[in-house]
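Everything on this sheet refers to the single structure shown next.
Apart from one protein chain that is not included, each protein chain of the complex appears where it belongs.
And now, chain A:
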Amino acid sequence: MKTKNKSMIILFLAPSVLLYLMVFLYPTARTVVMSFFKVEGVTDSVSLWKFNGLGNFKTLFNTPLFVSSLKNIALIWLIGGIGVMVVSLLFGVILTSGVHGKSFFRSVIYLPNVISAVAMGTMWINYVYNPDFGLLSSVLKSIGLSKLAATQWTSPEMVFWSMLVAYCFGMVGYHMLIWMSGIERIPVDYYEAATIEGANVFQRFSKITLPLLKGVCRTNIVLWTVSTMAFFVWSQLFSPVNLSASTVTPMSYMYELVFGASNSAVTVRDSGAGAAIGVILTIVVVVVFMLSQLIVKNDDVEL
């Protein structure tokens, strides 16, 4: 429109843009710079920073706990990702196949997303995984698997998988909704034509649904990456006292390095390394985003 609106544009945009510059742009830039410096305390003034080149990154990759955290986050991303994507796609397909009570099922499956992760985690740890009266052990006992029922689900050997299952349970609903919105955009005539031609459920799924969901698949992968890179609360919930190699993630390790609350002697305050962790996670997100753009071209149904 006309330049007459200039003052309005500036007035309407200025507060949001200023907040953005202050809370997103400036901190991100400063964190990137910080990752190349030796910085002990997070509140240290810039005059105390010492240039360290890639030293922070080198230190990190030589720290066993950080390497464990990378291994954990990779497993969460890959195994959890495959699990969540398969289950959520399955649910999406089931709920769009004409079942009764679709919106009821959909609401219940999405429900964990609106509940505080701390509350959800507490339910899992203190009820589902409880060895005395827990859901898992009583169900296993009732079907006669008393040996399996005696498993300590939150013991060091099992805690990672227990944590992953609890986390993924909550994520399924969100990704299911995204799959569903994609499936519902596929024209019904495709399926009708295929049915007339004699295609069965599996053929219709693999020949119509799946190829047309590439764009939605990309969205799901990017969103999954963004949320798993921030994996933090669950790690704290499952190992509340000290960091442990089985549940540590880059975020929780960074929290210890920078704001160090636990008494573990493993960590010395090192904010430069904390910043380096942030840079690494951001690079992962950007790389996944770009790869997904490259691999899955947006050639499916109009979204």
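In the analysis below, contacts are C-beta pairs under 8 Å (C-beta built on N, C-alpha and C of every residue); 3 or more make two chains touch, one makes a residue touch a chain; residues count from 1.
The working rule: contacts and distances are computed from a predicted model.
*Asks:* From the names "Inner membrane ABC transporter permease protein YcjP", "Peptidoglycan D,D-transpeptidase MrdA", "Peroxidase-related enzyme" or "GMC family oxidoreductase", which one matches the UniProt record for the unseen chain?
*Replies:* "Inner membrane ABC transporter permease protein YcjP"
*Asks:* Quick one: which of A:V17, A:I79, A:L210 or A:V268 touches the chain that's been left out?
*Replies:* The missing chain is touched by A:V17.
*Asks:* Based on the whole complex, identify which of A:L75, A:V226 or A:L291 touches the chain you can't see.
*Replies:* Final answer for the missing-chain contact: A:V226.
*Asks:* Kindly state which of the options A:I9, A:A193 or A:I295 is in contact with the chain not pictured.
*Replies:* Only one of A:I9, A:A193 or A:I295 touches the chain omitted from view, namely A:I9.
*Asks:* On chain A, where is the contact patch with the chain that was removed from view?
*Replies:* Output for chain A: 1, 5-6, 8-9, 11-13, 15-17, 19-20, 22-28, 30-31, 34, 42-44, 90-91, 94-95, 97-99, 103, 105-112, 114-119, 122-124, 126-128, 132-133, 135, 138, 172, 174, 177-178, 180-182, 201, 216, 219, 222-223, 226, 229-230, 232-233, 236-237, 240, 250-251, 254-255, 258-259, 271, 274-275, 277-279, 281-282, 285-286, 289, 303.
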